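Structure record follows, encoded as structure tokens.
A protein chain is absent from this complex, but the other protein chains hold their places.
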Amino acid sequence: MTRLALVIDLNKCILCHACTVSCKIHHDLPLGQFWNEVFTVGPSGEFPHTSLYGFPKACMQCDKPACVSVCPARATEKDKETGVVKIYEDKCVGCRSCIVACPYGARAFDETKGTTFKCELCPERREQGKQPICVETCVGGARVFGDIDDPNSEAYKIVHEKHAVRYLEHLGTEPCTSYVPA
Amino acid sequence: MIVATGNETQASSITSAQFNTNTSQTRVYIEGDEKKGGYIASHCLQCVSNCGLRAFVKDGKVRYLEGNPLDPNSRGRMCAKGQAGVQQIYDPDRVKNPLERVGERGSGKWRDISWDEAMQKISSRLRRLRDSGHPEQFVFYSGRNMQAGYTTRFTNAFGSPNHFNHDSLCASGRQMATLLTYGDTWPQMDIENARYVLLFGFSAFDAGICFVPAAQRLVNALSKGAKLVVVDPRLSKTAAKASEWISIAPGTDAALAMGIMNVIVSEGLYDREFVEHWTVGFDDFVEKELKRFTPEYASSICRVPAEKIGELAWDFATTRPAVADAMRGVSAHTNGTVSIRAVMALNVLLGNIDDIGGMNLDFGWWNIGLGAVDPVPPAPKETRRLDRLGTSQYPLAAVPIQQQILPSIAERDPYPADTVMLYHSSPAYAMPDPKKQMNILKNPDKVPFIISVDPFMGESTTFADIVLPEGTYLERYDAVSWPYSLQFTPYVFLRKPVVPPQLESRMVKDILRELAHRIGGGMEQYFADDAVAYHRKEIEGITNGPSWDEIVKNGVWVAPAKRETQRFRKNGFFTPSGKIELYSKRMDDAGFPPFPTYVPVATHDAERRQQYPFCLITYKVAMHNQSRTANVPFLVEVMDRNYAEINPKSAASLGIRDGDEVYVESEIGRIEGVARLTNEIRQDTIAISHHFGHWEYGRVAKGRGISPNPIVACNDDGIGAPAAFNSTLVRVYKKLK
Partner (left out) sequence: MKRRRANTWDIRIASYLFLAGVGAGAFGSLALLDYLEGGKLHLPTSITALLSLLLIGIGTLLLVSDLGKPLRFWRVLLNPMSSMLSVGAWILILFALTMLGYLGFGGPVFSLGGVVFAIATAGYTGILLGVIKARPFWNSPALPLLFVTSAFSTGIAVVTVLASALVIYGLDAQSSHLLSQVDLCLIVAELAIIGLYLTIMNNSAAPAARSVEMLLRGKQANTFWGGLIFAGLVVPLVLALASSEGVTNLLSSILVLIGGFSLRYTFLAAGTRALLPGEPAEASYL
């Protein structure tokens, strides 16, 4: 099976926010809406033992997506071919159940369009054989995109060699996006 | 083809439209086409890094930008500022058409005028000035315009030596220090191959001359196991990623560097062969300066424990390759140049100069020249300038001293100015003590005529008599041979308009060319070519260079040259002695410290500290550039304001809580901001970032956050003359409701 996802190395994130802004420009997102964001973890600890790092939040492209099971219009699904959690804009009724249900806050409602959107790992770029824009532009090279089921992919190697972790697994969402801990 | 002769009647037949370079001939698509949409190569200029980009253009509109993987320096990556460049092209707050002032200077009352009227007015004034025999009274007051070849061509043809850039606001202390020490203005670390990187006041993850190129290489080095030590009073993003953060007292970096060198030399850890053959004055340096900087003595100044200094020295000297560098954090002090010489000396002791993983030189080494565009105007007869450079006040400075331009104009020192053309520069906002600058700008007796070429209504532009709207960096041409490749092979790039200049804006090259033709009197002969023809000659004139079509399409051309290291072994260094000058005769002769050493910050004296207990430091972030992105909505979204940052313990002693409104006050004034309590900062230091505190520039920018500049006193070290943005002492107190 193919499961496209991101592996994000927190050691390489320099908190430059290029991923967030590139995504917003590429997808012409309105103000206040984000498909990916970088959280600043910290500063924690007392001076001079202060630490701080970035946590780039992305859609987790879950295998058991909480957003899909609450959709009353069957407008969102886990794509069988790619493993990407997709939204069909023409089917979405804009009830925002999925936004409430997503444990990662990965979805956003576009008020002018009346429907919900999320990161689908830049299908228009993948068609051209390119990487998602956030991956391509990531200054620190923290974001790696690939098929996490393909042992030859860089993503697979990082997931396994660097012991990437997944977040909020206890909710049973089986997220595909994983993180190399800082 | 217009042939103007300077004759009034012929000149009046000129129209502005004739001088607009046709940009369609260079809008060549790498992929796709105009109808379906496609990619056009150009280069970013949000900051100095000049990263290669590809703009996706559809229906005549830029939709997004992405990195150009052909660029050997940025390697296809772009930061948030670069990505957001689209929002500057289509910023609704852009100046739409030429404006003429109708009210008092700075009153904000304007009249729309046509380009023809504006150019007629400006050219007749400049023609009169030139005919009167005082062309030097024209001042081209510029910033990092990346087309100095062309703009200097204009001032030279006009006859004025007063073409200035912003270097003294940047890191001219580093430029001067490396020039004096290595004979090179902008050496670059081979950061990707270093195994130990020691940075002083240098946040490679926030800014720098090669931000995106250096940041990605430093990350690579770190993931290969390199050790990174960052010396900074504030936990920069780089310090946060470092193996170790040395939270040094502001302005004392040189003491630490000297302490480290003291250990390296006394333990015999330095490269004897290199020091013996390639340096001047080593023994005297050790005897007269280094000896007294024992770890204990250095520690008493910089507050880094003596054991730690010893540990750093051992690690630094025994890990190869290792490299040390310093940037604006050290440079922008009243001891900037001398302090950076101390940091640069660290590299000398390791003998890592121009080597893999070391400090690599550029100037005069491999920077490939662009072709000349003949005829080239002669240098102006008048050599005295309006920035005090070369006077007894600045005997050594090698780059323009921007903070002195308006003051010397006001004092008519050495002569008055008639017309100032502002371009890519904003003295009313971006300078220490901007009020002083503003008062001069405001006064028509001091500055009779001001022209501002600016896409936005910037703070300084509000004082202009005529405003000429320029296109943004994505609407203009520049051909640049870029010497700061971190791959250490030469390359050339062509910035070009990805869309024609928007609204009624024009490129500055077209503006200057038209002025040259309207002024006439021989000036026009230097401006026969429009921007495309001009750059084509530059590109085609490169020895074994690219074809014009190739660089137009790809945006960049990398010379087929292999990296060379230790080139000094063939040619020596470009210093007077041909060696690295630990002893600088030029410094000695000018009465400055001849050896790298620590000199206390002039303004950090005990008496002042009584009244003003905090050092104010200023910094940049990765999401904004100098003063130009505060109106970009998506960048404001990721960082929407700045704060007066204070250590929680210091704040507690002052009764300040997080989010309180506070005054930060120095000897020259006070600003009002919001306190942010954070352990990212020392207890004796206050940090305020740049980028915010605009009172003009657009609806998003206006009134957002604070600028530290109004309380930064205008000082410098008199050597490289870096404006001392980090040397001001302040006090902080709560605003009473």
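Here the chain labels run A and B in written order, and each chain numbers its own residues starting at 1.
Everything that follows uses one rule, which is that a contact is a pair of C-beta atoms (placed from the backbone, for glycine too) under 8 Å apart; a residue touches a chain by one contact, two chains touch by 3 or more.
Because the structure is predicted, anything quoted here is derived from the model rather than measured.
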item	value
Options B:100, B:640 or B:684, residue touching the unrepresented chain	B:640
Residues from chain A at the interface with the omitted partner, ascending	31-32, 39-42, 54-55, 57, 66, 69-75, 91-97, 99-105, 107-111, 113-116, 167-168, 171-172
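Note that in this section only the chains that are shown with their structure count from here on.
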item	value
Residue numbers on chain A that touch chain B, as the complex places them	9, 11-12, 14-18, 20-22, 24-26, 28, 31-32, 38, 42-48, 50-53, 133, 136-142
Interface residues, chain B side, partner chain A - complex	63-67, 76-80, 82-84, 86-87, 205, 212, 215-216, 219-220, 222-223, 235, 237-238, 240-241, 245, 247, 622-623, 633-635, 637-639, 647, 649, 678-683
